[in-house]
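Only one protein chain is missing; all other protein chains are in place.
Up next, subunit A:
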Amino acid sequence: MSLWVDQCRPRSLEDLHYHHELSTRLRSLASSGDFPHMLFYGPSGAGKKTRITCTLRQLFGSGIEKLKIDQRIFLSPSKRKLEVNVVQSNFHIEITPSEAGNYDRVVIQELLKEIAQTQQVDLNAKQKFKVVIINEADSLSKDAQAALRRTMEKYMSNMRIILCANSTSRLIAPIKSRCLLMRVAAPNAEDMQAVMQHVSKRVGFDLPPDVASKIIDDSGGNLRKAILCLEALKMQSPDLSGALTIAKPDWETYCHKVADLIISEQSPARVMEVRQKFYELLSHCIPPTIILKQQTVADRVVERVDDAIKADVMHWAAVYEVRMRIGSKKIYHLEAWVVKVMSLYKHFFYDMDLTGFD
């Protein structure tokens, strides 16, 4: 059996538990016959993909669930082979151009044109157009986004594009203006409570509300995480009673260890140790931005340092996060941050004059 989070995933707009207003709007858009390009954005675990699938189902019916995966190979200008996985049904196609790294432009140009130039062949299809879902739209390079602009207008008759992103900040304005923006906010605690109760009912057990709220607190608005957590907890202690400790994922505990290392000693040798740990995390596919901010190293460091330098630590975390996004070798920036924090901490520790240190 699948994990609960996949078992209990809503399949139609009616089944969705929260953001009812959004669901209603989507339903009417789907039935209007004049379906626009759309940009779904919101934090992960808020239900963007689920909502998109539900909308597609509303548009095309259950045929949308017959998915197949295809692997396409593109040649980059430098004759390198790029493998891109394409998930498609008869009515839609879903791509993740960021798989092609810097060559996402090639994927966008070639694949989209190819799709756009064919009309819907299924005569029984409810809609004349096909839908292209572009995942991780916010990691599209500027070139790829530019390549998307004209295609979106030119082939409007054959194709609708649904972009799925975590935030709109990295999308260029022309793209945003061509799309209907759909913000899928993270569910609030009540919504999540409702969903969790629903899940527990479907699986067949009673979920004490306090346990649920504890999980919700821990998940930070990420419903996927909450449900996965619930399942793990249920597995851990089937009756869900007593003092429950929510097991942190492996990488999170690891990050906390790194933070503790930073606080406990400030020396070149320690920096090298931390560097080693960072390499470990990075090579195991933990994104550097996650390492630096969300609930991990920086947060943990901030928890443990004095109020006076909390703001500084966070400030520098922000500075180096930006640099990390622009630069290419993430470890440089992570390390620079670590050294900075160590220096700040040590200076604070010795209560030294911090003037001239900015």
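To be clear about the criterion, a contact is a pair of C-beta atoms (placed from the backbone, for glycine too) under 8 Å apart; a residue touches a chain by one contact, two chains touch by 3 or more; residues count from 1.
Definition applied: contacts and distances are computed from a predicted model.
Chemist: Which of the following names does UniProt give to the chain that is not shown: "Ubiquitin-like modifier HUB1", "Replication factor C subunit 1", "tRNA-splicing endonuclease subunit Sen15 domain-containing protein" or "Ribosomal protein S13"?
Modeler: The correct option from "Ubiquitin-like modifier HUB1", "Replication factor C subunit 1", "tRNA-splicing endonuclease subunit Sen15 domain-containing protein" or "Ribosomal protein S13" is "Replication factor C subunit 1", the UniProt name of the unshown chain.
Chemist: Among A:S32, A:S62, A:S157 or A:S264, which one is in touch with the chain left out?
Modeler: The single option touching the absent chain is A:S157.
Chemist: Please output the residues of subunit A touching the missing chain, sorted low to high.
Modeler: Given the touch definition above, subunit A has residues 1-3, 5-6, 9, 44-45, 49-50, 53, 66-75, 81, 83, 85, 87, 96, 99, 102, 106, 109-111, 113-114, 117-119, 135-136, 141-143, 150, 154, 157, 222, 224-225, 228, 231-232, 235, 249-251, 253-254, 257, 266-269, 271-272, 275-276, 279-287, 290, 320, 323, 326-329, 331-333, 335-336, 338-340, 342-343, 346-347, 350, 352, 357 touching the missing chain.
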